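Remarks on the structure that follows.
All protein chains of the complex are present and in place, except for one that has been dropped.
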Amino acid sequence: MSKIGVFVCHCGENISATVDCARVAETSGKLDGVAYSVDYKYMCSDPGQSLIKSAIKEKGLTGVVVAACSPRMHEPTFRKACAEAGLNPYMCEMANLREHVSWVHEKGEATTEKAIDLVRILVEKVKYNQSLNAIKVPVTKTALVIGGGIAGIQASLDIANTGHKVILIEKDPSIGGHMSQLSETFPTLDCSQCILTPRMVEVAQHPNITLYSYAELESVEGFIGNFKVKIRRKSKSIDEKLCTGCGLCTTKCPVKKIPSEFNEGLGMRTAIYVPFPQAVPNKPVIDREHCTYYLKGKCRICEKVCPIQAIRFDQEDTIEEVEIGAIVLATGFSVKQPDFFPEYGYGKYPDVITGLQFERLASASGPTLGEIRRPSDGKVPQNIVFVACAGSRDEAKGIPYCSKICCMYIAKHAMLYQHKVHGGKSYVFYMDIRAGGKNYEEFVRRAIEEDGVNYVRGRVSRIYEKNGKLIVKGVDTLLGAMPVDIEADMVVLATAGVANSDAEALAQKLHVSYDAYKFFAEAHPKLKPVETNTAGIFLAGACQSPRDIPESVSMASGAAVKVACLFSQDELTRDPLIAVVNRMAPPVYSSCVGCFLCVSACPYQAIEKEEIKNRAGEVIKTLARVNPGLCQGCGTCVAFCRTKSIDLQGYTHEQMYTEVMALLNEY
Amino acid sequence: MTLGFYPGCSLKGSSREYAESVLAVAKAFDITIEEIKDWNCCGATAAHNMNRELSFALPARILSLAEKQGLTEVVVPCAACYSRLTVTQYELAKDKELKDRISEVNGMEYKGSVTILNIIQMLDKYITPKLEGKVVKPFDHKVACYYGCLLVRPHEILKFDREEDPQSMDEVMLKAGATPIDWAFKTECCGAGLSISRTPSVGKLSGMIVGDAKDRGAEAIIVACPMCHSNLDMRRKEINKYLGEKVDIPVLYITQALGLAVGLDRKELGLNRHFVKVTV
Partner (left out) sequence: MSSDNHHSALTELGAELLEQSDVKVTRCYQCGKCTAGCPLAGEMDYPPSLVMRMLQTGRPELEEKVLRSFTIWVCLTCEMCFARCPMSIDIPKMMDQLRQKSLLEKKTNRKAKEIIAFHKSFLDSIRYTGRLYEIGLLADYKTRTLKILDDMDLALPMMKRGKLGIFPEMIKDRSGMASIFRKTNKKHKD
C-alpha cells in the first residue's frame, strides 16, 4: 500500500495569490494512498525541505509529490532532499502549479480545481514509480577548443593552466582571429597586437596545449566526457618539423597579387604565405587555389629556394582521431561586405569600406603602415563619413539585432582619424549611441568633445559617386528631420556582425542549437550563458552573438571554468531517465521482434543490436539494446516501437496511462 | 503570335511616339498586337491619391476586359499604368473582400488571370532572343538607362529587376549595340505627377537626372515611361534653367532605340515628335 506525501508550495504569493493552496493540500490529503499533505510558503527553503524530510522519516512515505514551480529549477532540490531522508530520489515528482496554473489563469474556483487535478494525476503516477539508480560514466580529461581567436586563446590557456590537456584547432594558417587585425582597442587605445601576440606565443609554447592550425573539425561522436573527435589537418604543403620559418619562399613566390585575407583585401599576398609577420605558428602554407604549380603543373620556385627542402607538394590532408571530454566552441563571427548594401553602391565604390578594412588602414602593420589613405588612389581623405548600423537593426535586410560592438569602434575609428589626419573632418551617422561598459561612454564623449567628431543623428539613405566625391545623403533627425548631404572622400560602413557562413553546418555536426541568425544558442540566457543544450559543449566569444574583446575574454574564462569543473570529477552521474528494451525469461527473452525501426529513429545513435546466443554459441534471437551512456531519454524510439517493447524509465507506458486515467476518472 | 496591349492615355496623346515605336518593333518581329477593347484610363496618380476604391476599380475594369477578350498576356508599356495594374492585381489577390467589392462596383467579373508584362519583360521574352543578326545599325552610343520609380518599386509587389542599380534595360541596350554607362540617377524620381502643378520642382528633380547623365558622357537617355519622357524631354527648358546651361542630350524610348538598331524608319518610330532633337 502506497504512503504518499503531498507538499503544496505557495511560492511566496506566486501561486497562493491565485490558487487556494490550503484547499489543494486538504483535498489531496483525502486521495487514495496519500498519507500526509501540507501547504507551506516556500517549500524550496531550508524549513520547507525539512518538512519533506521529517515527513518521509516519520510517516514512512513511499512517494512524494511536490506541488510547486517548474521542475526545471527545483526538481533536483527536492529529489536530493528525498535522498537525504532515505527515499529513492526518483520516487519524487513535481506538479507545476506556477507556470501551468497560477501564472496563466485568473484567480477562481476552476483554477484551484485544475491545481488539484494536477496533483491528483501525479499521486497516481508516483504509485507506479520505481527506484532508479543514477548512471555513471568516465571522463576523458582533454578539452577541444575550436577557433583560435582571442576567445579560443583565452579558453585554451585557462584550461591548460588548470593542468588539463587542450587541443586547439584553427581553420586559418595562424591563430589570432579578428583581434590580430585590429589597430587600437577601445576604450584605452592600446595596441591590439601588442597585447595579443604574447598570448599567442604562450599558446604555442604551453606544454598542455597542442595547436593544430589550418585544421577543421571533421566529425564528433559520443557524449559529455566521452567525445570521439576527428580533426582534418589540411595540407600546408610544407614539412612543419623541418621548416624554420625563414620566409625565403614567400619573398620569391611569383604569384603576388592575391588579395590578403588578413588585410581584408586592401593588401596582397603570395600563394605561399604567412598571413602576417607575428603569425603563430610562423610557418607558411601554400594556397593551392592560387599556386601556379597546382593550377598548371609548373613553377616549384619555392621548392628550389627553400634552404632545407621543406616544401611537400604531394602532402595530403590527414585525419587525426582524438578522445575528448569537453568542447569549447569559439569560432567567432564575420562581417557583412559592402556588396550587401545596394543603396550604398553594391560594393562598386572602392572608397566605401568596412570597419574591419579601416582597422587595417589604421594599423601600423597594415598596407598603409597606419596612415589613413583611401584605397582608390592612396590620397588622405579630408572628409570621412562613418555609417553606423550598416545592416544591423535592419529588419528589412534580415538583421534586426544590434551588433553591439560598432558604436564603440566607430568612436575609436573617428578618433584615430582625427589623431592621424589633422584638419580632417569626420562625421558619424548614428541612430543611438550604445556605450554601456566601463569607461565606454566617457570614450565616446572624448571623441565628440575633444577630437571634434561630428555626430549626426540619422541614417544614410544613399551613397553615390559624383566628380570623384562620394555623395552621402543623410539626415539630421534632431534638426526636425533635415536632409544632410555630405561630399566625402571615404565612407566607412559599420557593417553588421553576422555568424560565420559555416556556423549552421558546424552546429549540426555538434548537435548544438542555434538561433534564427545562426549564432550558437546558450542553454539559458541568464543562468547558463556559456553552456549549450548539449552537455559537455561550451561557448566562448562572438560565435554566440557579437561581442567585444573584454566580454569575449570573460566568457572564455567562464567556459574554461565549466570545463575545469567537469574535469575535476573522475566520473559523471546522469539521470537514469533513459529508454530500456524489456527483457523476459527464456525462451521469449523480450517482446522485441528485432525490426530495428528504433535504430533508424534514434537521433543519438544510442541503439545497438544485441545477439542472444544459446549454449552452443548459436544466435537464436537479435534484439535491440539501448546504450545507457548515449541515450538522452528523448523517447523517439518508444513512439516508433511497434511491439511496445521499449519503455522510458520514469515515464513508462504504465505511468502515462495511469496519469491519463486519473484525469478521466471521477473521484 | 498575338499579344494583348494596354496603351493607356499618354500613348494615345502626348506620348504617341512611344505607342508608334512599340507597334513598329512588334511588327518587325512578327508579333500581332491586340489592343484591349474599350479600355479606360488606369486612374494614374490622381485616383490613388484621391480615392482608394476608384484606384482599384479602374485598373480592375481594364483587366476584366482583357479576360473577357481572352487575352492571357498583356503588355503595358507605360510604367505608371504597369504599376497601377500590377498593384491592383496584387491587392485583389490578397483581399477577397476587396475583390468582390470591386467586381460589384465595376459590374464585371474579375478573375485576376492575366499576366501583365512591362515593356522590358516583353522585350526580354519576345524580342531580344531573336535580336541576333537583326541589328543592322547598332545603336552605337553611350546611353544612360533611366528606370525611374514605378518600373522597379515597390519590389515586394512588382518583383522586377532590383530596386537599386537595376540592369534589365542596360542589358537590352547592350544587345542593341549601345554602351550603357554606370550612373547614379537610374531610379531617382523625375517629379512625375507634379509636372503641371509644381513645374519648378520637376525642373530640379529632372535636372539632377539629366545633369548626371551629361556629366558621365551619355549621348542619349533611354526611358520606358511616358511621364519620365515628358519631364526629361518637354521640360528641358526648366531643366536647363536649373542646370544653368543648355543640355541637348535626347531622350529616347527604349523601343525607339531598339527600332533604330534593327533599321526601322525614324518617322515610323515617332522620333520627329520629340522636343529635344534626336541627333543620334
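Order of writing sets the labels: A and B. Residues in every chain begin at 1.
We adopt the following convention: a contact is a pair of C-beta atoms (placed from the backbone, for glycine too) under 8 Å apart; a residue touches a chain by one contact, two chains touch by 3 or more.
Since the model is a prediction, treat every value here as computed from it, not as a measurement.
Remark: the absent chain touches shown chains A, B in the intact complex.
Although one chain is not drawn, its touching partners on chain A can still be listed: residues 106, 343, 389, 393-397, 431, 457-462, 473-477, 480-484. Where chain B meets the chain that is not shown, the touching residues are 9-10, 12-16, 38-41, 43-55, 57-58, 61, 104-107, 149-150, 153-155, 163-164, 187-189, 191-194, 196-199, 201, 205, 234, 237, 272-275.
The definition used in the following text is that only the chains that are shown with their structure count from here on.
Chain A and chain B have centres, each the mean of its CA atoms, that are 52 Å apart. Per the touch definition, chain B reaches chain A in the complex via residues 162-165, 182, 184, 212, 215. By the touch criterion stated above, chain A contacts chain B in their complex at residues 342-343, 345-346, 348, 464-467, 471.
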